[in-house]
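Heads up, one of the protein chains got dropped from this complex, but the rest are sitting where they should.
Now for chain A:
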Amino acid sequence: MSNKLTNILVPVISVILGLLVGAIVMLVSGYDPVQGYIALWEGIFGDMFTIGGTIRQITPYILAGLAVAFAFRTGLFNIGVEGQLIMGWLAAAYVGYAFELPAIIHLPLAILAAALAGALWAFIPGLLKAKLQVHEVIVTIMMNYIALHVANAVIQSISDSGEKTPMIHESASLRSTFLDTLTDYSRMHYGIVIALIMVVIMWFILEKTKRGFELKAVGFNQNASEYAGMNVKSNIILAMVISGAFAGLAGAMEALGTFGNITVQAGFTGIGFDGIAVALLGANAPFGVLLGAILFGALKFGSLNMPNVGIPVEIVSIIIALVIFFVASGYIIRVLLERLSKKKEAK
């Protein structure tokens, strides 16, 4: 079997297998899987509204996935995407409502603020890792909690109601009447364009630039990188900072697109953590992350429609998890395919 064919077949079979097992779960629990999957399909592609919603859901997943993937590619495990995202969200929401500027300045400024906030939040674990060899996993996890509660405290102190920040000005918004009319007020926004640009930017940094070469080398082998004259410490810090900036941008999507403000959060958004799964699904490659985010976001959003045919959200969560589980364990399918083609050859 040719390599190309296997590469296409593996994810397709994975998704089918996941859906099959999901169907069994529905059957066993006494629900109609056909009805359930029709509802899922319609929840994703049913009409302009759901398509808009799906794209909106995918947008922050792309950026969170890029954040995790970028760190992975440079030898770091950034579990702090969640916290960096919250800080980015807060920064964008603040700049969005606190200033009154023309859109051409205001929107980029708010986006930049989000990226900077995320970068700054990731700079701390990067610095600690580079200078004191403190493991970034521990620091980033803790920074998540700090981010959550710091953000809540800031929101409470600057808002009148104590629950949420005022809405951002039109000039900082990613929403548009054009998209609203097109997608039947689905909350879809232009953030998807930014996310797609970032996919290309990550690819460009890693695969084309001198700095990307160094970041990857340091990620693989610090000793050899130092021997080759690279500055290991600054590369570690920079890798975290770039990863954090992607995460901050994911937050900007929520602030400037979906919600227009930031509300006191009872818990984590989950996007940052799902970003880990997205990155792994995409094999940490920029375009892979895009595909992973599409799968993840589509399932997440589309499944919201399944309770409409009587399937409880808990079952829906299990089905989503199964599909992703099978895609992630594509290795098993790869091995099975290889065995099958070997047997054929033997015959």
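As a working rule, a residue touches a chain if its C-beta (ideal position, glycine included) is under 8 Å from a C-beta of that chain, and two chains touch if they have at least 3 such contacts; residues count from 1.
Throughout what follows, contacts and distances are computed from a predicted model.
Missing chain, UniProt protein name: "Heme ABC transporter ATP-binding protein", from among "DNA polymerase III subunit delta", "Heme ABC transporter ATP-binding protein", "Arginine succinyltransferase" or "Spore germination protein". Residue A:G229 is the one among A:P102, A:G229 or A:G267 that touches the chain missing from this view. In the complete assembly, the contact with the undisplayed chain comes from A:T209, out of A:S29, A:S161, A:T209 or A:S329. Where chain A meets the missing chain, the touching residues are 208-214, 216-217, 220-221, 223-230.
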